[in-house]
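Removed: one protein chain of the complex. Kept in place: all other protein chains.
Up next is chain A:
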Amino acid sequence: MTTEVAVLGAGMHPWGKWGRGFVEYGVAAARAALADAGVAWRDVGSIVGADTVRGGYPGYVAGATFARALGWQGARVASVYAACASGAQAIGAARTQILAGMADVVLVVGADAAPKGFFRPAGGDRPDDPDWLRFRVLGATNPAYFGLYARRRMAVHGDTLEDFAQVKVKNAAAGALNANARYRKAVTAEEVAASAVVADPLRLLDICATSDGAAALVLSSMEFARRHGAADPVRIRAVSTVTPTYPTTVLDLPDIATDSAAVVAPADGTFRSSIARAAYEEAGIGPEDISLAEVYDLSTALELQWYEDLGLCGEGEGAKLLRDGVTAPGGRVPVNTSGGLASFGEAVPAQAIAQVCEVTWQLRGTAGARQIEGARVGVTANQGLFGHGSSVVAVR
């Protein structure tokens, strides 16, 4: 297919709390991806950086910041910000350049040095900023929204705290096998239940931490890949970066209210489900074709929601899918074989790129102790604050 690009290289800096700057992490991930691809930095025609907003001024110009650190060599450059979807938009920008013939090889980098504690808006009095308002007026942190979704699932679908805990158990077991994960220790349901409540009904071990970390990809045209000796590379077949459709009827970060559906009827399905649908349509596949998925488990309960939004099961059937072992290693569609955000924590500009790194390694069959059998199609799903969709479909 002419709409595909090759994933020649993938690399990460291990995630954790390392106390250094985001540029250092990003350069390490970039060098790992370039080495994996067998491509010299001088031969890269374009670099796209996913922005961090907390690294000060250089964070807003991530592409050029990484290019300078790697050594100016004149490449085309772009920087993108889409909150948690920044990495996917960076991949989308790189893919667009390749498909348009503007670059043969593009380096995509996302890195962050996350602050301690809750994510918070930038300082100052800014009542025109919805993210500032939800903190100022309501004290509504990100986990508060995760708690609302979790409680709603319990009331509507009958999910239990034990279901939520089992997501953590599953992802922690996977993360224990991943050298790039921040947390590399198995967790029991009892440990989840014994951790402190953060936002009822969710506990500390139901909610992902913040981390330092970085991930990078080397993408190229299929023609370059063949010339480069990669006859059968992992290929990216779709990148979904959709916005919601008015009216949005699910209360979402950072909003204080949903849109009113009194006048305009809502579209079929939610914003989250439209993200996956757009990716499937672009890739020409359906959920039945998926071998594995990396989803955005900001909370354990949210992972179950993604099962439904990806079409892996019907609405309200996420917990059953988990209980039946379908999303565990060895199941029909293993989810978060990397360990997910439960094991990595959030490094915002890096995480959507890290998801594609994991899918790449799984599709290549080089995921080591985490490897699942016969993976042919992988999907990632993620959502950025302020209405940024994010999903990538990769195939082998």
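We adopt the following convention: a residue touches a chain if its C-beta (ideal position, glycine included) is under 8 Å from a C-beta of that chain, and two chains touch if they have at least 3 such contacts; residues count from 1.
Going forward, contacts and distances are computed from a predicted model.
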Undisplayed chain, where the name is taken from the UniProt record, one of "Biotin-dependent carboxyltransferase family protein", "Benzoylsuccinyl-CoA thiolase", "LuxR family two component transcriptional regulator" or "Formate dehydrogenase": "Benzoylsuccinyl-CoA thiolase"
Residue of A:Gly139, A:Gly229 or A:Gly330 in touch with the missing chain, whole complex considered: A:Gly139
Option touching the unshown chain, where A:Tyr81, A:Tyr149, A:Phe164 or A:Phe224 are the choices: A:Tyr149
Options A:Ala40, A:Leu251 or A:Ala369, residue touching the unrepresented chain: A:Leu251
Touch criterion as defined above, residue of A:Asp200, A:Asp232 or A:Glu315 at the omitted chain: A:Asp200
Option touching the unshown chain, where A:Glu24, A:Glu191 or A:Asp259 are the choices: A:Asp259
Missing-partner contacts on chain A, residue numbers: 117-118, 120-121, 123, 125, 127, 132-141, 144, 147-152, 155-156, 196-202, 246-247, 249, 251, 255-264
